[in-house]
Each structure stands twice: as structure tokens, then as C-alpha cells.
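One protein chain is absent from this view; the other protein chains keep their places.
All chains are identified by letter, namely A, B, C, D, E and F, in their written order; residue positions are counted from 1 within each chain.
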Amino acid sequence: MVKADYGIRRLVLDVLKPHKPSIVNVALKLSRVDGVSGVNCILSEVDQETENIKVIVEGVNIDFDELSGALEDLGAVIHSVDGVVAGRKLVEDVETPQDK
Amino acid sequence: MVKADYGIRRLVLDVLKPHKPSIVNVALKLSRVDGVSGVNCILSEVDQETENIKVIVEGVNIDFDELSGALEDLGAVIHSVDGVVAGRKLVEDVETPQDK
Amino acid sequence: MVKADYGIRRLVLDVLKPHKPSIVNVALKLSRVDGVSGVNCILSEVDQETENIKVIVEGVNIDFDELSGALEDLGAVIHSVDGVVAGRKLVEDVETPQDK
Amino acid sequence: MVKADYGIRRLVLDVLKPHKPSIVNVALKLSRVDGVSGVNCILSEVDQETENIKVIVEGVNIDFDELSGALEDLGAVIHSVDGVVAGRKLVEDVETPQDK
Amino acid sequence: MVKADYGIRRLVLDVLKPHKPSIVNVALKLSRVDGVSGVNCILSEVDQETENIKVIVEGVNIDFDELSGALEDLGAVIHSVDGVVAGRKLVEDVETPQDK
Amino acid sequence: MVKADYGIRRLVLDVLKPHKPSIVNVALKLSRVDGVSGVNCILSEVDQETENIKVIVEGVNIDFDELSGALEDLGAVIHSVDGVVAGRKLVEDVETPQDK
Partner (left out) sequence: MVKADYGIRRLVLDVLKPHKPSIVNVALKLSRVDGVSGVNCILSEVDQETENIKVIVEGVNIDFDELSGALEDLGAVIHSVDGVVAGRKLVEDVETPQDK
């Protein structure tokens, strides 16, 4: 039996961007990417020319390449992919003593 | 298929304002902006002439320009946009070890 | 279309009052103000002649002027308005890295 | 229109009492006071002759005078009223940056 | 009208006991006491001859004397009663600034 | 009236074991013990020859002797029983100021 494929369900990204366009525009643009049902953009660090934003994207079968492309179009770049959830069930983090 | 557009669902703003009008009036005025279904204004810092308030606005297709305009009319200015949620699903922040 | 107006939904107040009347009487009196559906009074600081209480009031279209008047009648004064929620949806605070 | 009156819904008390009667008996006695639907007594500090207990009482139209009287009958005294909730809605505390 | 009496609904006990019988046997024995619907025994401190366990008992009209007797039969003794809940509603603790 | 007996509902164990068999095998074996409906094994400390694991077992009328036997068969030993829940209701821990 072939499993239905839910693909990427959530991404947590550290994104570096110039001050313009604003995070309002980044959030709106990413919310229109294929597979995305919602976006949360959070300002994490502001420097003179650039700022770091944390981007949480949720959906079903999120198209990662389209998402990266959309960020590039805005002059932004993915600095690191800090979390990925995939599959039918949206699995959350579970704390263990090994997390220190 | 064209996706229904839910636009801006939540904004978290750091707003600088004179002591008058009071945050009661700011909250009431913003609650009447197009697309806004609720507003939370929180006093964060009080100086001699001004005060900083944290403003959380939630709704569907929130009109950011009308919102900024409403704040300007009150003599207030958006100091920074600290968070934006967009899309059908109201995505919440997710902690990761990279948040430090 | 005119939006139904829900007005003030919640107030968080820092109130300065003499020891008498007691916070029991303050809570009872405020619970009868127009638009108020519930009141929580919390003792935060006790001085020789006065005490500070945190007052949380919730309801729909809370009448701020009647509320201030009720407090004045009790010999109390609003020291600061620390939070205001307005609109149809009772929006809660959302933490961001900018809260420090 | 006259509002239905729900009176006192919750009290948080700091009570000073001798070691006897035990907090088991205090809790049982207070649970029978008019308007009280439940009582939680928590040992907070033990001294040689006395002990401090935190008393949380919940109900509808709690009779504060009967409650104080019941405590007096047990040789206990209300040291301070640390919280009062009144009205139809049981309003909870809301944190703000002004709480420090 | 006579109120239905729900008596003791929860007890939090600090119990001192020898290493034998084990906390497994203590929990099983207490779960059979009149009025008890469940027991949680937690090891809090181990000394050479004895150990302290925290015992949380929940139910309706818990028979405190039978409970103390059951503990005595096991060679254990109630060191202090740290919390008691009584009445129809299982009232939980509520934090206030006076808790320090 | 004889009370239905639900026996042991939860055990929290500190278990010492050699590195082999793995905690995957420990969890699978314990999940088949009489009365057990689920097992959570958490790595807490790793030494050169041995490791400590925290084992949480939940069910109804858990057979403690069969459980100990199963652990022994795997070359593991119960170092301490840190928590036991018994009875119809799965009672949770309740914090008090005496927990320090």
C-alpha cells in the first residue's frame, strides 16, 4: 500500500534580510506559496543594514524550492533551517534530560 | 485554483506615543480599523513625555495602511513591527535550540 | 457596513487606595459597573496609609468613566492603565524576542 | 434592568491560626459557609505557637462575614485579603510588564 | 436547605516511613481507604533508616482517621498536612504577589 | 460494598542497566507486561559500563512482580521507585510551598 504523502508540514527558518521589504510583506508573500496555510514572521535581531527574522511556516506538502525562491525574490536568504516537521501527524518537540 | 486570501491575521507592534490620548482610546480606535477583530494594548515603558506600548492586533485581511494611519492620527508612531502572522492558519511561534 | 461595537473588553489597572474600604468592597462595587461581567482585585503592595491593588475587569462595552467614578467614590485613584483589550475578540498578549 | 448579582466568587486569604484545630478541620468548616462551593487550605509557614495558611475559597455570593466568623470560632484570624474575584465571570489574573 | 456534604476531596501529606513496606504497598493500601478514588506517592527524601514521601490522595468524603490509621499500620507517620481541599468544587491554588 | 480494585496505575522507576539490550528493547518488553498499557523509557545518565534510565509505566492493575522480573531478565535492576499512582483516578502531583 502506498502511503499518502503529506510532505513538509512545518519549517522553522532563520532568515537574513535587508530592512526593506518589511516583514509584513515577507509574511504576505510566503503565505501565498504552494502548500502554505499560514506564516509567522518574528523580528529577532536588527543590525544597521540587515535584520534576522524567524519564520515559521505551516501547511501540507509545502514547496520548499518555491519558498526559497520567494525569499530570494525579496532579497532575503535562508541562514539556517532550524526545524522541519514532515508526515501526516504534526509531531511536536519532546524534552529529554539529554537536551541539557 | 486561486487561494482565498486571508492576508494579515496578527500584528505585534512596538508603538511610541505621547501620554495623551490614553491607551484606552488607542485600543478603541484600532478596534474599528478594517479587518481588525480585536486589540490588546499593553503599557511597556513610561518616560517623561512619551510611553511605549505593545500593540497586538488580530483579525482577517487587516489593513496595515489604515492601521498606521489611525496611529498617526493619534500622534503615535510604529517604532518596530515585531511580529506578523499571515494566511488561513494562525501559526504560533515554535521554540528551537537556536533561539538561545 | 457598520461594525458592531464591543468597546472595552478588559482593563488592567494599577489602583492606589486607602486601607478602607477593603478590596472586597472594591471588587463588589466594580462588578456592578455598566458592561462589567467580572472583576479580580489583587493586593500588590501595602504601605502605612495606602495600598496598591491590581484590578482586572472584563466585560463588553465597559464604561470607563463610570468605572473611574466608582473608584473615586471609594477614595481610590487609577495610578496607571497597564492594559486594555478592545473589540469583538479578546486578544491575548503574544511574547516576542523584543520583550527582552 | 437590574443585573443578577453573583457577589463574591473567590477569596484568597492569608490566615494566622494556632496549630489546633488542624487545617483539615478549617477546610471542612469553611466548606459549609453560605455560598461556598469549595475550599483549598495550604500550609505556608509554621512557627512554634502558630501557623500561616493560605485559604482559597470559591463559590457564588460568598458570605464574607460568616466566613470571618467561622475562622474566629476556630481561633484563627484573617491576616490579609490577598485577592477577591466578584461578578458573573470568574476573571483570572493577567500578567503585564508592570508586574515586574 | 441542608447542603450535600462532599467532605475532604484532597489531602497533600508529608509522610515519614521506614524503607519497608515499599511506597508501592503504601499506595495500594491507601487506595482502598473509604472515600479515596486515587493516590499518588512520590519519594522526596531518602535517609539511612527512613524516607519521606509526599502523598496526594483524592476522592469524596475521605475518611481522614481511617487514612491515618492505615499509615500507622504500615509503620508510617504523618509529619505534616500540607494541603486540604474540601467541598463540592475541587478548588486549585491561585498565585498572588503575596506568595513571594 | 467491595470497591473495584484498579491496583497500580503508574510507576516511575530509576533503572540501572548495561548498555545492551538497548532502551528500545526494554520499552518493548515492558509494554507486554500484564496490566501495562504504555511505557516511556528516558535515558538519564550514561556511564562506561552502565546507564540509568527513567521508566514511566501506565496501565491498570500493573503486575509489579512481573515487571521487576522482566527487567531482571534483561540484566537491569530497579534502583529506586520514585513514584506510584494507585486507584480508580490517576491522581497527579500538586505543588505546595512545602516542596521548597
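We adopt the following convention: contacts are C-beta pairs under 8 Å (C-beta built on N, C-alpha and C of every residue); 3 or more make two chains touch, one makes a residue touch a chain.
Just so it is clear, the model here is predicted, and its values are computed rather than measured.
Chemist: List the subunit A residues touching the unshown chain?
Modeler: 3, 5-9, 11, 64, 80-99
Chemist: Where does subunit B touch the missing chain, residue by residue?
Modeler: On the side of subunit B, residues 96-98 touch the unshown chain.
Chemist: Please output the residues of subunit F touching the missing chain, sorted low to high.
Modeler: Interface residues of subunit F facing the absent chain: 10, 12, 14, 22-24, 26-28, 30-32, 36-43, 46, 54, 56-59, 80, 82-83, 93, 99.
By our rule, only the chains that are shown with their structure count from here on.
Chemist: If you average the CA atoms of subunit B and of subunit C, how far apart do the two points sit, in angstrom?
Modeler: Taking the mean C-alpha position of each chain, the two centres sit 22 Å apart.
Chemist: Which positions in subunit D touch two or more other chains at once?
Modeler: Counting only residues that touch two or more other chains, subunit D contributes 42-44, 54, 80, 82-83, 93, 96-99.
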